[in-house]
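Reviewing the structure listed below.
The other protein chains are all here in position, but one chain of the complex has been omitted.
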């Protein structure tokens, strides 16, 4: 049991670092200063979880209760800033793959936490989705642009599918770990396939 | 008593559906995809109530506790997306009238809920206003534009007046239903009159 908890914590911290790295890169691309870079690292990595915790009544949110998460996000942001030439040269595919893994992890962990707080199954799937994409939405609000998840790509939808699989799995009696693996796998696979094939959600014909 | 509760619930669900319809139409106008349409339906219909509940300490917010509200918002958004040619052709006046009715309902219900949570009378009027206009403000933030209620129209002011009438009515001993009817009527009438006559709040002379 101790070992599983360690794996879960390690995965959570790894996902936080990946999202923080991406937040820092976007911040530098938009000409923010060092403080802006660190704020975007925090927001992208931890914003989704903070929104989820506020909505399900788990206050103070985990990122405010446990100093390891903000410290990890800030250190990642600082390192990305210092080594920005390296960060700039990072290839797309590995980053996108790590991002999909982080999305999968956050979606199933967020849905599971909502269930733990006695939130009903349908809302729990929404909370998983919010955990996965909330940080990116706040990032886009801070950059004064329409959140990308609202207009393009199978991204929030992949998080939603992963959360649905987790919640359905728990309903049908699967163990937390197995349901999380199935849900996370579904989210990850859907996201990767969508990027590879350029899948998009439908839009209404132009107004 | 049962009957009154049913009427209140029906009105609340109707207001939610109207706001969700409007959110979906705005989302399609801005080129969002199906997910964006459903998110805007949710946000416009339920965002104001979520903000109010977080501020008065009623967590988890009602839209997270009661799955009927998000389901209704999403279904409305989905139907609006599927029948977008019909939605496009909806005439202005009936939509505006229904919107004014929804605004009136949300303003008085929000102020009453704040009073129920022992919030003082002045802040309760603000909470009623936030319930009425908060969803539209978040919609505009997501669309990366200055919230319309801050720059034009008698809209938030109508919600405020309705909430003031409700709170004053309760103070002077009116029943909840009578105070809500008076407050809602004041908000509705003021909003309709303002649209018909093009009333605007004053602005400072250009800077």
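Going by the order they are written in, the chains are A and B; count residues from 1 in each one.
By our rule, contacts are C-beta pairs under 8 Å (C-beta built on N, C-alpha and C of every residue); 3 or more make two chains touch, one makes a residue touch a chain.
Computed from a predicted structure; not experimentally measured.
The chain not shown here is touched by just one of B:75, B:141, B:168 or B:182, and that residue is B:141.
The chain not shown here is touched by just one of A:21, A:39, A:166 or A:204, and that residue is A:39. Remark: the omitted chain is touched by one listed residue; of B:55, B:79 or B:189 this is B:55. Of the listed positions A:21, A:54, A:137 or A:186, the one in contact with the omitted chain in the full complex is A:54. Listed by residue number, the positions of subunit B touching the unshown chain are 54-57, 59, 117, 119-120, 122-123, 126-127, 137, 141, 144-147, 149-152, 156-157, 200-207. Listed for subunit A, the residues touching the missing chain in the whole complex are 27-37, 39-40, 50, 54, 59-61, 64-65, 67, 70-71, 81, 84, 88, 141-144.
Everything that follows uses one rule, which is that only the chains that are shown with their structure count from here on.
Superposition of subunit A on subunit B using C-alpha atoms only gives a rotation of 120 degrees, nearest 5. Between subunit A and subunit B, the centres computed from C-alpha atoms are 30 Å apart.
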